[in-house]
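Of the protein chains in this complex, all but one are displayed in their positions.
For subunit A:
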Amino acid sequence: MRLRGLMVGTVTAALALSLAACGGSSDSGSGNPSVDAKASFEAGTTMATLSQAGKIRVGTKFDQPLFGLKGLDGKPTGFDVEVAKLVAAKLGISADKIEWVESQSKFREEYIEQGKVDLVVATYTINDKRKERVSFAGPYYEAGQDLMVKKDSTVDGPEALKAAGAKVCSVTGSTPAEKIKEYVDQSNIVLFDVYSKCADALRTGQVQAVTTDNVILLGLVDASKGDFKLVGKPFTKEPYGIGIKKGDTKFCQFVNDTLKAAAADGAYEKAWKDTAGKVAPNTPKLPETATCS
């Protein structure tokens, strides 16, 4: 019975996903960054306020494998989460005192402006439009838009898509969905609300490629058990920054210094290896941090 096959497939996929989530959380629980107990800051700064309160609210994604994915234990795991822990540790706040707030892409600026979170580490690309409303520390990582295709596909870049008349899937309202319009006709762009639906459409042959930041695709490639592959030729630069309240230069400077120190003492590399590094073994170098303004 075909319907039954479909249902078994769905259940298996769901199980595989939840198992993957389990694996992630149990491994990365092994070592949180050491907390700086003697942290003290100039009175009146954001750092002093947070440090005295002894807790911090961090906005991150809850559905982004390798970067911020909430597991069955209710705690998110991933590279973004580890970066946030590094910053918190420098403020003298241990990982269990961090309050995680799910920050979907469309609400990130609102959360920062309304003070619902103290900082946002959520695969948050720095761009000028967003800088009008929030300030960015970092970047702490540079991603790039790439394509994910079936393992036997011959597509080798965005230019090949138009020639082949291929359909491309992405997420409504995302930057990659806007960018891909330069390469393919509007009618060949399929948009869903989450990337997991794109992966399903790719599997059933409804679309021939999925496009977004390479690191997000990596998580999907990993979950596909070899059915999908990454084209591996990023055609944009997506610097991921840490969103903070607009104009908080001192806090921005502090986060930048923390990132640099983490890159120097190996904590940055450890954070990568514990999370995204399991799929992409080459540890990235910390990009040159931008000046705070």
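Note that in this section contacts are C-beta pairs under 8 Å (C-beta built on N, C-alpha and C of every residue); 3 or more make two chains touch, one makes a residue touch a chain; residues count from 1.
We take it that contacts and distances are computed from a predicted model.
One chain of the complex is hidden; its UniProt record names it "Amino acid ABC transporter permease", one of "Dihydroorotase", "Polyketide cyclase / dehydrase and lipid transport", "Amino acid ABC transporter permease" or "3-alpha-hydroxysteroid dehydrogenase". Looking at A:G205, A:G226 or A:P281, the residue that reaches the missing chain in the full complex is A:G205.
Of the candidate positions A:D73, A:D193 or A:D227, contact with the unshown chain belongs to A:D193.
Residue A:E109 is the one among A:E109, A:D213 or A:D248 that touches the chain not shown.
When the full complex is taken into account, the listed residue touching the unshown chain is A:G173, out of A:G173, A:G232, A:G247 or A:G266. Seen from subunit A, the chain kept out of the figure touches residues 2, 6, 9, 104-107, 109-110, 127, 129-130, 132-133, 169, 172-175, 177-178, 186, 189-193, 197, 200-201, 204-206.
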